[in-house]
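First up is the structure itself, then whatever we jot down about it.
The complex appears here minus one protein chain, its other protein chains still in place.
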Amino acid sequence: MAIRVGIIGATGYTALETLLLLLRHPEAEVTVATSRGEAGQPIAAVHPILAGRMSLTVDEYDPAKVAAACDVVMCCLPHGASAETVRQLIEAGVRVIDFSADFRLSSVAEYSRHYGIDHPWPERVGKTVYGLPEWYADQIAAADLVANPGCYPTSAILPLGPLLADGLIRPDDIIIDAKSGVSGAGRTPKLNTLYCEAAESIAAYAVGNHRHQPEIVDLLRRFSGATTDVVFTPHLVPMDRGILSTIYVKPTDPARIDELESVFHVWQQHYGNGHFVRAVQHLPATKHVAHTNHVQMTVRRSGDRWVLIVAIDNLIKGASGAAVQNMNVMFGRDPRLGLS
Amino acid sequence: MAIRVGIIGATGYTALETLLLLLRHPEAEVTVATSRGEAGQPIAAVHPILAGRMSLTVDEYDPAKVAAACDVVMCCLPHGASAETVRQLIEAGVRVIDFSADFRLSSVAEYSRHYGIDHPWPERVGKTVYGLPEWYADQIAAADLVANPGCYPTSAILPLGPLLADGLIRPDDIIIDAKSGVSGAGRTPKLNTLYCEAAESIAAYAVGNHRHQPEIVDLLRRFSGATTDVVFTPHLVPMDRGILSTIYVKPTDPARIDELESVFHVWQQHYGNGHFVRAVQHLPATKHVAHTNHVQMTVRRSGDRWVLIVAIDNLIKGASGAAVQNMNVMFGRDPRLGLS
Amino acid sequence: MAIRVGIIGATGYTALETLLLLLRHPEAEVTVATSRGEAGQPIAAVHPILAGRMSLTVDEYDPAKVAAACDVVMCCLPHGASAETVRQLIEAGVRVIDFSADFRLSSVAEYSRHYGIDHPWPERVGKTVYGLPEWYADQIAAADLVANPGCYPTSAILPLGPLLADGLIRPDDIIIDAKSGVSGAGRTPKLNTLYCEAAESIAAYAVGNHRHQPEIVDLLRRFSGATTDVVFTPHLVPMDRGILSTIYVKPTDPARIDELESVFHVWQQHYGNGHFVRAVQHLPATKHVAHTNHVQMTVRRSGDRWVLIVAIDNLIKGASGAAVQNMNVMFGRDPRLGLS
Partner (left out) sequence: MAIRVGIIGATGYTALETLLLLLRHPEAEVTVATSRGEAGQPIAAVHPILAGRMSLTVDEYDPAKVAAACDVVMCCLPHGASAETVRQLIEAGVRVIDFSADFRLSSVAEYSRHYGIDHPWPERVGKTVYGLPEWYADQIAAADLVANPGCYPTSAILPLGPLLADGLIRPDDIIIDAKSGVSGAGRTPKLNTLYCEAAESIAAYAVGNHRHQPEIVDLLRRFSGATTDVVFTPHLVPMDRGILSTIYVKPTDPARIDELESVFHVWQQHYGNGHFVRAVQHLPATKHVAHTNHVQMTVRRSGDRWVLIVAIDNLIKGASGAAVQNMNVMFGRDPRLGLS
């Protein structure tokens, strides 16, 4: 029987991408889509790419009705708003995959410090699985609530995690220079994401204070078991989708600087049997993973550094594809279903 | 009297940009443009944007004729080919601004190592002024030959130079993550610069072995007086023009990590009376300098690093604008002429 | 059992798109991919997006070996070259879907006139089904050879065909102003498809003499049964994929100019039960059909004209998706398999 899926906050780009992935999923069916602003409209009026392909009408959000109609809910709301909705849905008895950052961090204090608000459901902070099936599949399979990872963190944790876990690189000197397509900034009209502002231009933003920095640090500490810090600089690139992270690290043993194969070896050990993460010899471009759930990563030497280069599609492996992958794991399906 | 300018290798993007700048220059006139492949054609057949605006016919290259018709020649040939042509022109008695890398490095050995060829005119290597008027205006004014700087080096040397000269940052831990528009790769058709390959994608290239890395190191050593190394990673960004360099440095005195104003102070001291280099408070985007000869740069703190962020137009301040600025200096004009 | 598919000419964009579609197809398997220039390489070396997803090695073309390994061959060669290869494959006993224009026209004379060469296999011209399953499904199902439609013709014939067949519009005053993404120009490096030439620019090309014009006319005559002519102007638009055709027609009965519902009615009659062609009320953008096999079309009145506006993805419904749809029909599968 098909997994019945609900989408809360159906108007944004990650919601749309999830809907498109689920259209192709052979064992899932979207039964509910809600949005405050668009209730009553056909989903194709909100997303014209769905014209003739999905006949759903957008609903008002009602936790009891959503829970009754769904086996799992994808909650695509912004942080803060999401936690409260997630709590209602969990209490109504439905499993939830939360796209927001509300349940990703280990500590309520860190959350409040970086998000500037009291957490609406502090009891679940630090007790919710981080939805990275490459590492936490067992917990995800059993979870009622999964914190779907951030897009930048996905691009950083996947390559760095195993290298830290195996002690191959130093945890105290990591620089992540990340470049994202504009869809990461969402679908709400703002000056800096207008075509005429974003096209033909690249800029850094939130230097030294982006909210994904503590998320990356939190996760990397789980791998390294040590105090880890990262310098993280996000950039806005004139493209719709994709993240390329260029990560500068140092081998724990400087004498091994030329042993790039040791990096490949660790990656192979951890991801070799996985479905979506690939160490490659070529320099990956975001185009090489666009519209897929795949990750391509490689390593080069430059001076006394290893340069890790990682490409993902921010909307898919960085959001909606990860959610579908998590859903597949939660419901005992092949993780690849619906994800080519 | 107008400065009579010749353009050698008139078909590429930097040649075109130079022609466009000179069209607006009130005291310069293009008298000759040569190109092997296009000789005999009107310049507007090569560059349709010049239709009705410039009536020049493209010529075969003949050093004597060029020298007779010009006060200065912009040589827009690739490295190797350029040095030999430059020698002929200098020997024919005309001043030259060389767009290639042939006379930028201090050492013939370094040149051969990185460019893989014997230098055609080794006598002038190390004895040619590096065309950065913000630092070497006096030598440029007197020069018969100016080595026009590379685009990436310009974006790195301008912010780093004074900080190294004043000892504010460490010379041994500099990471330059640079992002360039596609025009930097030239106008010769190649797979990776096709629209369908470059658009909607970002990738690193030449990681650890780009030829601008030794050029940057060579120049930075002149400022620091110390053994300096840099990690340099160039990226191809889906935009026509622009370079954004994100540069990770460490203050010499870690206790000063929060004194960002010391960086601004040094920049102000060195560039305060200049024409094109600006320290700004906002995070510069390449769009903020596109189609201009201006440089915008700023600094932020992230962890134990200062992050310098610098934007230039690779075709203008990174090539043709710098050449026109050099020409103005060589001929005693206001450096801003023709450059808005 | 899976349909075994071969790809001849595997390096181009339509070949890649076909490979990507077949990766998702539940009942097809790519068994052979050939390319003269790339034989011996893994397919992922030619198309890095396939890294870890397809393990095929590119082969030299050998008709007997291809025929033995395949149930159907997608021939992605240019016109002229294709016809000869198609003949060999058909004679070797395998069914073929030809992406070139070689078997699309009704007349050898027309072919020679527009393509400037003698047809390599004239016997099959006029005797090969035009691969538009919306109209010719029965013939396609039985065919050994299918002429896969051109991208521009698809965007013109689908909306115009039924209106001409029903006599709703005049066949003698049709203007097609078509706009295509750059991928339509292929993957061979050329000046005009470089990023820096194509980006941030739009231009018309081949005005009055594009080879798709006779193809459109040929097909429209089959629908109208009358002498039909069209004015056809293709444009190159700075986007990877997509065609938008804006088509200016006149109602046969000028008094019906405001009866736009009659157009929708005819479309509904012909495509109402189909899978991919949709009349929509909104103004379709190419983004609304990008990465899908769908067609969106609508009509507006302007002055004494009906303006038909049609959007397709040139690489999918305009090429590879149509081919997969044809394959599904040829092998008795649901036409939607592998096409979301």
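Think of it as A, B and C in the order they're written, each chain with its own count starting at 1.
Keep in mind that, in the parts below, a residue touches a chain if its C-beta (ideal position, glycine included) is under 8 Å from a C-beta of that chain, and two chains touch if they have at least 3 such contacts.
Here the structure is a predicted model, which means the values were calculated and not measured.
> Under the definition given at the start, what are the shown partners of the omitted chain?
A, B, C
> Among A:238, A:284 or A:335, exactly one should touch the missing chain; which is it?
A:238
> Sort through B:69, B:165 or B:280 and give me the one touching the missing partner chain.
The single option touching the absent chain is B:280.
> For the chain not shown, which residue from C:4, C:265 or C:305 touches it across the whole complex?
Within the whole complex, the residue contacting the unshown chain is C:305.
> Tell me, which residues in chain B touch the chain that this view leaves out?
20, 23-24, 26, 48-49, 51-53, 199-200, 278, 280, 282, 284-285, 287-292, 294, 296, 340
> In the full complex, which bits of chain C touch the chain not displayed? Write them out.
With respect to the unshown chain, the touching residues of chain C are 175, 177, 179, 181, 197, 199-205, 207-208, 229-233, 235, 237-242, 244, 246, 248, 283-288, 290, 300-305, 307, 309, 311.
> Tell me which stretches of chain A touch the chain missing from the display.
13, 182-183, 187, 189-191, 193-200, 238-240
Quick note on the criterion: only the chains that are shown with their structure count from here on.
> Centroid from C-alpha atoms only, then distance chain A to chain C, rounded to Å. What do you get?
So the centroids are 36 Å from each other.
> I'd like to verify one number: the distance from the centre of chain B to the centre of chain C, where each centre is the average of its C-alpha atoms, in whole angstrom.
Chain centroid spacing, chain B to chain C, equals 46 Å.
> Among the residues of chain A, which are close enough to touch at least two other chains?
199-200, 284-285, 287-288, 290
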